[in-house]
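Before anything else, here's the structure in question.
Complex shown without one protein chain; remaining protein chains in place.
Coming up: chain A.
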């Protein structure tokens, strides 16, 4: 039962490391909008210019590239936890962030938080919480892979200390161990569906069955690693198959992400429901993601992959 008529938002995906083929398949699978959090590129950047160009590419080239496939691209801007540990560079990034956070299509400060939970990570996490508060943007939190439960609780506690309201915080990469604390605190609980680790989509189905749909969000976090840019629609498909009502699926795979990040004032349903009315100068232009002589096609892509292929047990 493919959710053909449903619309999806993937609120955490690193398209920088994906190809246009992925965009084509995502569009076909019903993804109408995505959010690309600033993150690291697999190896640390060593110069401030690399950050500047990266942020610019999220707002420029990547947004444009997505638009070529009928997908609305938003981003969150921030210094990621791993790279916060290079303090000399982190200082310079903090000076750069104010130039970016109020730009159009920036829906949050993110992804920030803890990785190793070092003192440097703590310092720059806090500074960025202050920035988010100053400009009134939601915060997108990356929770650590190691010592996850403690790290997640600490992230939320520190956010509260800085006067950020829980409804302005999206906590990513939750699992069965963290979800209760996150929801009980009034935060948004996002889940990353990975093919081989973190959350499988069968586990995700169980979580929705147990916790309902309030403030629960599904994402793919797809990047340069083993990951799947179709995780959201595939999970939706599995949920429907397992008897979760379509309206509930819509909440966790679309509406909640919109409500959470829509608090930025930078993301509205009308952006993709009536794209032509939003900014007519943004419509599909010359298509340089394609190669000489190819004609831009939107909405008629053929995918070779079956949605069923990625059901993770």
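A few comments on the model shown:
Note that a residue touches a chain if its C-beta (ideal position, glycine included) is under 8 Å from a C-beta of that chain, and two chains touch if they have at least 3 such contacts; residues count from 1.
Basically, contacts and distances are computed from a predicted model.
The listed choices are "FdrA family protein", "Aspartate carbamoyltransferase", "EboA domain-containing protein" or "ABC transporter permease"; the UniProt protein name belonging to the chain that is not shown reads "EboA domain-containing protein".
Touch with the chain that is not drawn comes from one residue among A:44, A:60 or A:225, which is A:60. Remark: the omitted chain is touched by one listed residue; of A:99, A:150 or A:246 this is A:99. By the touch criterion stated above, the residues of chain A touching the omitted chain are 52, 55-56, 59-61, 63-64, 96, 98-105, 265-266, 279-282, 285-286, 288-289, 293.
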